[in-house]
Structure formats: C-alpha cells, structure tokens
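What you see is the complex with one protein chain gone and the rest in place.
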Amino acid sequence: MRGRKYILIITIIVLPLTGCWSATELTDIIIATAIGVDKSEDGYRLSVQIINPGEIAGSAENTTRTATTTYTAEGKTIFEALRRMTTIAPRRIFLSHVQVVVISEEVAKEGIGKVLDFLVRDHEFRADFILLIARDYSAKNIVSVITPLERISANKITSSSAASEKYWAPTRDVELNELMQGILSPGREAVLSGIHILGDEDLGKFKSNAEKTEPFALLYINEIGVFKGDQLVGWLNEDESKGFNYITDNVTSTVGGVDCDDDGRIIVEVFRSDVKMYPKVDGNQVTMRIHADLLVNLGEITCDISTETQEDLRAIEEKIEENLNEIMQNTIEAAKKLEADIFGFGDRVRRSLPRDWERLEKDWTTHFLNTNILLQSTVNIRHSGMIHDPFMDDIKKKNQEE
Amino acid sequence: MRLRSKKRTAEEKQKIIENISISDQAEISTSLRENDEIIRKMLGNSDDFISRKILLNKQQPIQVQLYYIDALVDKDTLQNDLLGCILNLPSKVDPSWKTEKDLYDFLQNETINTSDLTKIENLKELFSNLLSGDTIILIEGYSKAFATNTRGGQDRGVPEVTTQKIIRGPKEGFTERIGTNIGLVRRRIKDPNLWVKKYCIGEKTQTEVSIAYINGIVNDDIVKEVDQRLSRIEIDSILESGYIEQLIQDAKYSPFPTINNTERPDTIAAGLLEGRIAIFVDGSPFTLLVPALFTDFLQSSEDYYQRSDIGTLLRLLRTFAFFLAMMTPAGYIALTMFHQEMVPTTLLVGLAAQREGIPFPAFIEALIMEITFELLREAGVRLPSSVGSAISIVGALVLGQAAVEAGIVSSAMVIVVSLTAIASFVFPSYNLAITVRILRFGFMALAASFGFFGIFIGLILLVFHLVSLRSFGIPYTTPLAPFIAVDQKDVFVQSVLWKERTRPRLISQKNITRSKLNLPEAQKKKR
Amino acid sequence: MDQKISAYQFFILVFMNTLGTAILFIPTHATTYGKENGWITVVFATIFGLLVIAVYNAIFSKEETRSLFVIIDDNFGKWLGSISILFALLFAYFTTFANLWSIGQFVGLHILMGTPPEAIVLLVILTCLVGVRYGIEVIGRASEIFLPFTLISLILLVGLVWPEAQLDNIQPILQTNVAGAFVGIIPVIGITFLELFCLLGVIHRVNNIPQAKKAFFIGGLVAGFCMIIVTFACIAVIGVDGTIRHIYSIYFLGQNISIAEFFERVEGLVAFIWFITIFFKICTNFYFIAIAIKHLGGLKDFRTVTIPIAYFLFVSAVTSLPNIFYDFELMNSTYLVYAILTGFLLPILLLIVKIARKK
Partner (left out) sequence: MLFPTILLMIVSVIVFYLEYKRIKQKQAKKDNWVFMIFMVLATIFLFVYMCDLPTPDFVAFFEFLFKPIRGPFFTWLIQYQ
C-alpha cells in the first residue's frame, strides 16, 4: 500500500506532458451564430455571421463597429469553404453556438443532402439549431442583416421563428434531427420554413439599420417550403402552412377567423388543438381519417351576431369547423399537387399497419395521391374573453337612433 | 531517629545528574546536602528556582529544605498554607519517630494545610513535580521527599471561543489549563462513566495529556487503539495538541484531517456522548476528538441547537460550499478553455468580451488571483487588527477594481475567486478549509490540462483516497461508504431531535440507544 | 487479511459493470438489429441476462469460501483449470483494453477535441491503477459514493428528454423485424451481461454469499431496466434512423435536451454516467486480471503484477484497434464469440462438471 503516493507523484509528473492540446482560449476563437449557404459557380458560397463580443456584452459604450460581422468564402463543399474562410477570419471560427442555418432557395432546389452531411457529422455542431430557406434573397444577405432589437440577428431569427410557430402557426421550427427524419424516413417528406427580407436588402447591412424607428430592412419568417427527398419542390402559402401545422398536430396556439353573414368577421383564438390520423387500407386504397379537436376562445367579433344561446354558439362553432376543414383540405390538395407526403401519411400507415405498408411502400407516391381524406373537426368554444355579448349590434342600434 | 548514612561519591553524583532524565529510579539520598547539590546542579542554578531552609524543633533541630519554582507556584498557597504552617509549628516533632511513615502522617494530618501532599520516591518524580509547580519538602535523614500542591501562576480564565463562533449556544471555550478544560466537560456530563486517563508525554516538556470517554458508550477497540498510539509516542516535546494530532493520526500524507479539534466544550461533550474519545493536552485550548469522519467536518454543534429544518438546510449549504470552494476556479477554467459549447451563448459572448485584451491564459489568470487571495488572507491573519482593515481596503481595491481596469484579470475571474473565498469560509472546521485550499490548486491544474475530464479524473482519485482513509479503524466516509441506512438521519439531513434515538453505529457499538421516549408521541398520549 | 465488501457494494458493482460500455452502445446496437423493437430487444436481453446470472450464481454454493479460480481448479483439475483461467483472463484483458480504447475515442471525439487518445487512456489507466492497488474494498466503497450521482444523472437525463419523446417513433411494436429483434439479443448481452463473468472473481469477497447472489440478480435487473429506459428514450426522441446513425446515440439524445432555455447542453450528464460506470468496469476487470494472475502464479499479493499489466493495457488500448468501424465489427464478431465462450459456455461447463462430480 506504500506505493500509492508514488503513483500519485508519477501521475503529476506525466500530467504536464500530456496536457493542453485541446485548450482554446476564448480570445483565440470567434463565435459563429448563423451560417448561410448559397450556390457558387462550382460549389457553395458560405457566409458565416460571427459575433463581435466587445460590442454586445456589458455596458461598454457603443462604438461605431457593428455587433456582428459576416465572412464569406467559397468552396466545393461546405467544409472546404469553411476552412478556406480561415484565410479571411482573424481567428478560428467556433461553430458550437450556431443557431441558424439559412440555405438559399437555389441550393434547396438542387438538393440539400450534400449540405447536411457536414452539419450532422461535424462534432462541433450541436443539434439544436434551426434550418431555414432564404426565399428570393441570397442567404448571405439574410445573414448580414442587422436587426434593431436583438443585436445578434441569429437570436432574432430563432426567437421569432419559435414565437411565430407558437402563436400564429404558419411556420415550422425545424431542427436538424427532424429534417433528417423527414428526408430519410420512408413515407414522409421534409419541410422547412422560409425567411425573407422586408425592405432594402443592401441598406440592412448598415449599422444605421438599427438606428431608425422604421428600419430599412427587416427579417421575417413565413410560409413553408416542401421537399421531395432532399429537393425543394414548392411552397405552401400562409393558410396552407397553417393547415399543415394543424394536420401534423403542431399547433399550440393560433388565431383563425371566419366571415360572418354581414361584412364583419369572427376571430377565435385556438388554445388547444389535438389532431389525430387514423389510416385505413382497403386493398390498394388508403383512407386517412383526420380528426381535429379544437378548443377556442372568442377573440374578436366585428359583426352583428348573437352569442346568447347554446344554439348561437353551436352555429359559430360549425362555421369554424367548416373553415378548418377547408383549410386542411386545401393544404392536402397543395401537397398532392407537389406529390410530397409532408404529413407523414405513409409513416402513419407504416406504424399502424406494417403489413399493408410492405405492399404499398414501393409506389407510395401514387397511393398518396389517391388517398381518400376524411376530415372530422370538433370545435368547442370555451371563453368569450372579458365580455359576454358582442356590442356591434348595440352600436348599430344607437347609430340608427341618432 | 536513626540516620541511614548513605554517602555518594562525587562520580556517583555526576552520574546521577547525567542520567536523571533517563533513569527513573535514581533514589533520593538521606543527606540533605547531597540532594541539594544534585538538584541545584540539575537545574543549573536557575534564578527562578528558590530553596529555603527551615529548622524544626529548636532542641533537636531537624533540617527541612523547601524547593519551588517561583513562577509556577501560587504565592498565597505557599505562604499561608505551607510556610505558615511549618514555621508556626509547635515543637511537636518527636525525634523518637522511627519511620518515615510517622513523619508523613504528621505532616499530612497535623501540619500542612494544602490540599494535596504526595510522597515522592525518586529523583525523576521529584523533578517532574517541582517543574509542575509543586513545592518539594526534603527532610534531613529521610530518603523520601514530599510534594505539596502549590501549583498556580497565570491563567486567563474561561475565555469566549474565538475560532468556532456560533450564534446560538454556549460561548465559553477551552483554556490552556488541562484541569479547567476537563472540568468544563465534566460539568456538562455528570456521569460516573465519564472516565479520564492521564498520560505524560514529551521527554522534556512532560506535558500532561488526558483522554476522556464515556465507558459503556465508547467502542473499546478505539480506546485501546488510542491508548496504544499515545503510549508509543517518543518525542522531546508536546507544545500543542497539534503535535499529538500529527503523531497519532492515521493518514500521515493525506490532506484530509482524520482527527477533529475544537475549542468548544459542548462539541466535546456531544462527541463523547456519541462514543468518541476526547484528547486533552495541557497548554492548548484545542481539544482533539477521535475518531473523526468526513461528514463531521461539515457539521457544526449549532446545528443541533436549532430546529432540524434549519440545520438540514445549513448542512446542505455547507456540502454545496465544499464543492464550490474546491471546484469553482477549476470549472471556470474548464469552461472557458475547453468547453465553450457548454456555456449559453449570451454568457459566452459576455465572457469573451471580458477576456478581450487580457494577456494571460485563463489558467494563469486564475492562478494569479488565487495566489493573491491566499496572500491577502495569510496577511490578514498575521496583521494586528489595526492594520487589518487597511489590508482589506487594499485587497478590495487591488483585486476588485484596479486589476480589472488595468486589464490584467477579467471581472468574471474576480467573481469566481470571491465566490471560492466566501465558500471556503463556510465550514465550521478550519481543517477542512485548508484541505480544500490545497485541493483547489490540484483541480485547477487538472482542469487546465484536460478540462472537465481532468476534473472528473481528479474527483475519482479524490474519492478513492477518501474511502481508503480510516480514522482509528473507522472508515472515513462512514456512513456514506460503507453505507449505513440508519445513520443517514444525521449526515446531510438532520432529522428532528426526538427521532435521533440511536448513536452512530460504527463508532459506538454497545449502547446505541439515546432516548427511549418518542417525545411528541408521549406528549400526545398525555393529552 | 482479506478485504471484504458488503452485498450492497457488490450490487453497485454489478450495476456499474452491466451499464459500463452498454449505456453508450446499447441503444445503437439494439436498434440496429431490432429497429423499432430495439427496446424490446433489450427487454429480452435483460431476461436472458438474468438467466445467465442465475447460472453464475449456481456455481457458488451457499457457504462458499473458495474463489472462482479455486473452484475451477477443483472441478477441472490443475491443467485444464489453468487453461480455462487463462482463457477467461485473456477475455478480461480484451474487455479492458477495448473499453479503454473506447473511452479514449469518445473523449477525443466529444469532450476534448484534439487531445490524442493516448493521453486520455494513460490518465484513465493510471487512475484505475491507483484504484486497483487500493483493493476491492476501496473500489466498492468508491462505487457507493458515486452511485447516487449516477442515478440522479440518469433520472435527470431521461426526465429531461421526456417532453421531446414522440411515442409514434416506437410503433409498430413487434410487427416488423421480429427476427432481428430476437437475434439482437446476442450482441446486446455480449457487451453487457456476459462481461459480468469478471465479477465472479469478486463474489467470494462479499461477506454474505446468499445476499451477494441476490445482489447479483437485483443489480442485473436494475441495470437492465436502466438500459431499457435509455433505449426506449433514444428511439422515442431521436427516432430509429437517428439512433442507428449516431455512434453514440445517447450522447446525441443528451444534446436534444432543452428545458426552459437553461437546462440546455447537458450532454455532459451522459458523459458523466458513462465515465463513472465504465470506470468501475475497467477497475473490476483490471482487478480480475490481477487476481487471476496471482492465482496462476501462486503469488502472495495481487498488487505485484498491477503495474506491468497497466503498461500492457495501455499499449494494447492505443494500438490494437484502428478505428471505430472495426470496433463495431469486432463487437459483432470476434469479441462476441469470445464473450459467449467465456461468459456463457465456460460457466455452464463448470456447472455441469460440478453437478456431475456431486453425483
């Protein structure tokens, strides 16, 4: 037992011999927060948004430098381009804090598989960044926009993407794992949300963009891009995107409206949505029964309608149900037009009826196009906000009296 | 009166003087002159050594010689109870007394007023008593001496504890006098089973060391072990209980203390009641308590004086502080040098901004700050209190502001170091705080070479070391490993007092029941 | 002065040894064979593994004081016994350096990018060396200290990924790939329960043999349960495809944790669980090697050979395996064959001989 202290001594001797290979000081790295991937002549053009820490942290007085900087490099693959960037960047680029990867529409149409391999394989990337498609603009410009409230635009993108998914539901927060599942699983196709610039894309790169109450350029996320395999094949519009989120049971909260008989509208706030799919296979005919169960609050009523009796409410509920069915129907039609099973109908069949799936798997696309859809919605109104009865008719009455 | 003449030659005397410290049995001569010579020679005619010659019984004079050391005796006792008695002695001394016993009885029963009179058989005892503050009485023609207890001298009374302050609980602390100390404990435990055993350790210092334990509760094996270890000590001096601690502890090369020490009589009493053994050392207010387990160092006696929820909270806090004090700088180094991906983005950006322009790597930066802090702390202890505040101002300004503004260290590092410092002051035991200070640097080095993996390896080695330790036969990490379920009630969680009905299992194996009544239930029954 | 451990400590050692490599590789392995039924594969593997433990337990009679090696010698005779022990010893050696290799790879890939695996292996083997030289008592007690942390980490991990789980991912249950799900049992128990053979070298150190047998069983059961939960969580959260594709899928699982923007990036938790468990596995296997050599050579003290073995293990661990693909192939071929021979056939043979001799 006497040997134990010698072993400790030896450990201490050997320690300095082995240490410090992987140590990197914070002053030796630059933190990347967003990556943009564009097409270049023979490969990809990579734009990396990096943080200028001195400008962001603490109470340091504002200087004339911007909070983020964008470096761009070209290469045949992503990794090559990234390594080529070291010739421009002052320090090693640290990728673990990447929050957003923006892929240009051009690249997406060609196929994103080649882009993804590096993102999945490289150890520095973490799994929790979101992917977006730059619509109409180059990914480089989107990464370069300076946003007014958040000094790091990547933060702005992630938070607004999450917020819009949560409260409005026309977008989808897609992280790497979900995208990979969509691309690779049989019986399911992937989707990615689109990102746009609202305003002047060139002026958005200046610091002065954040100095105006109405900035030159703003980023906004809207609509969902549909993939077939790893290629972008088309877009769903806002309503269809919302329908997509309904069908895939991804709505946490949204707002929906129906027209009244007169010119007003009834707006309801959905606060719980539960959608289930029940597949049925009859020979080669697939029938998908989709059952939606919504709980809503009355949010805004701008028409002359009564909410006094249960029958009145039932009438409103029915209206909303009709509207919901229509949205979902339209979405499915749109997807069928693009021949992409983004809802995972096939996956559903595979999981519930694996024997049938083995038969159907080979030409699932045709089966998908022939799928019968049965939509069943139940909407229940829970609350009417702070007031009981709408007052539009009272206003009207008063107006008439005068 | 028969005089046994037993003259010694000059060589013989010299021999006795040389060997006196070694040979126990050098006898006292019957000749007063000879004894006087030997004693004077041994003490080198020291000036604080006083001898006084008295003649008893004017008719047939008997020479009596008194010896004492000026600084050690209580002058009042000496004058009133001893000198007064002997000088006012009526001429009762009967020359016809045949034996020494008669004289002893006479002195004991009729003459001397002091509390204590002992017969001394040989020179070694004589010196030992003389140097403890007794007054030695030698009588011409007798080969025995008498020691009267005139011990006295300076004592500072029962002071307030200085090192282990608590809010609720007794304020008195141990003093340098061993008798007072044992008394303080005895006053708390009025049990005849509280046994005290005395040792005399240190060839030159002849320090009185006592062990105390409650018979019937204590584990006899441990008593035997302590006894053996104390008897085995061969050293010239024991100046503080720290000497004893180092000489009898189990793991001589371990940074962890395997013996607890305290200034508080109530802590000792509580320890005795759990079946531990207290070791008192004369001249030190710090009393040792064995066996000491790792978890003891995270507990304060105050825990038991408060309600259990507070006690539990404080213990968990201290455990947390233990890790904090040991790991914070290491964790910071690992995070900023190796694992940047683990830091939330906003925080990382903040850290990166602070580190812009700092010339040192994080490890060196941490080392600089930690060493500066240790220096300040050490200086703070040594400095007279009037200068102490100046040092703290300098420390606060140098560490807190100027260094950051000058760009030598980052403000995050200042936070880390102050956190560590605060956490290391949380422990009720100073011992463990020192351990943590030592280990902190080891962990920093490991973190600088291997990041969290290094810290992990360090942790494993630390645990291996901890569990391999034993304190007087009891595994150091009891009751965590080996895991004893019933004893968990008083480790990190302190259960309510009326439920702590058993003593720790391994320490006390015989009488483990503390209270038979489940108090609240008994009260309920009454109602 | 024989060191003794308690049944509770033995239970922890069983738990740690079963989870050792398994926690990191089992989700991938089981899912590779069983696809959606991967977790069912682990369920069956656990049941089968408990049978294996029953066989192990049967080797030791109620009041056994002999060590495994003495039992082997007594039943097989000196020559055959020695060969069997050597065979088992080499298996333990194989396990140990393969585990060392994988810890080097994992740390080099995920924790300390760029640090050569040699350094990491060296550090681990030195730490294990310290542990082994302290003896089994200290290893047992240290495991007691670490058990709560391991369990808390495990519970945290599973608890935190739960919100991300999609139960759709585990369907269909036992409809497709049924054969794969059953065949998958073999590689799964190959790197879990069959490696428990090394713990037979320790069982006679437990102060109460009947309780030790119980602890053996419960340890296997609890560890199996943990593996089932983890595999289930992997499939439910990251899907079959992701689980198969990632080498360390449970680590990827940890990366998916995101609670309240604070409990993010806690995959270190996974690394912690794995380190602790594999650490004790390496320690016990190392100990097994040392005591086996002690028995074969008739030595006084097993510590005699620990330092040279550490040297051997270090070199083997850094040179023997070229890359991760080879490791996977090995785990499905040579290693598996070896594991079945030592961990399954040898004990059964021993049991048969023992029963035959009794009659």
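General remarks:
To keep things simple, chains are lettered A, B and C as they appear, and every chain counts its residues starting from 1.
Rule of thumb we're sticking to: a contact is a pair of C-beta atoms (placed from the backbone, for glycine too) under 8 Å apart; a residue touches a chain by one contact, two chains touch by 3 or more.
Being a predicted model, the structure only gives us computed values, none of them experimental.
Check C:Phe60, C:Phe288, C:Phe314 or C:Phe344 against the missing chain and you find that the one touching it is C:Phe314.
Only one residue in the set C:Val55, C:Val70, C:Met113 or C:Leu330 touches the chain that does not appear here, and it is C:Leu330.
Of C:Tyr8, C:Phe94 or C:Phe232, it is C:Phe94 that touches the chain left out of the display. Considering the complete assembly, chain C touches the hidden chain via residues 32-33, 90, 93-94, 97, 179-180, 183-184, 186-187, 297-301, 304-305, 307-309, 311-312, 314-316, 318-321, 329-330, 332-338.
Heads up, the rule we're going with is that only the chains that are shown with their structure count from here on.
In this view the innermost chain, defined by its CA centroid being closest to the centroid of all protein CA atoms, is C. Computed from the mean C-alpha positions, the centre of chain B lies at a distance of 48 Å from the centre of chain C.
With each centre defined as the average position of its C-alpha atoms, the distance from chain A to chain C rounds to 41 Å. One finds 68 Å separating the Cα centroids of chain A and chain B.
In chain A, the residues that reach two or more other chains under the touch definition are 4, 8, 11, 18-19, 22, 124, 126. For chain B, residues touching at least two other chains, in rising order: 338, 341, 450-451, 454, 461, 468.
Residues 1, 3-4, 7-8, 10-11, 14, 18-19, 21-22, 120, 123-124, 126-128, 177, 180-181, 184-185, 347-348, 350-352, 354-355, 358 of chain A are the ones that touch chain C when the two sit in their complex. On chain A, the positions that touch chain B within their shared complex are 4-5, 8, 11, 15-16, 18-20, 22-27, 29, 31, 33, 51, 53-54, 56-58, 60, 94, 96-97, 99, 124, 126, 152, 155. Contact residues on chain B toward chain A in their complex (touch as defined above): 253, 336-338, 340-341, 345, 348-356, 358, 361-362, 445-446, 448-451, 454, 461, 468.
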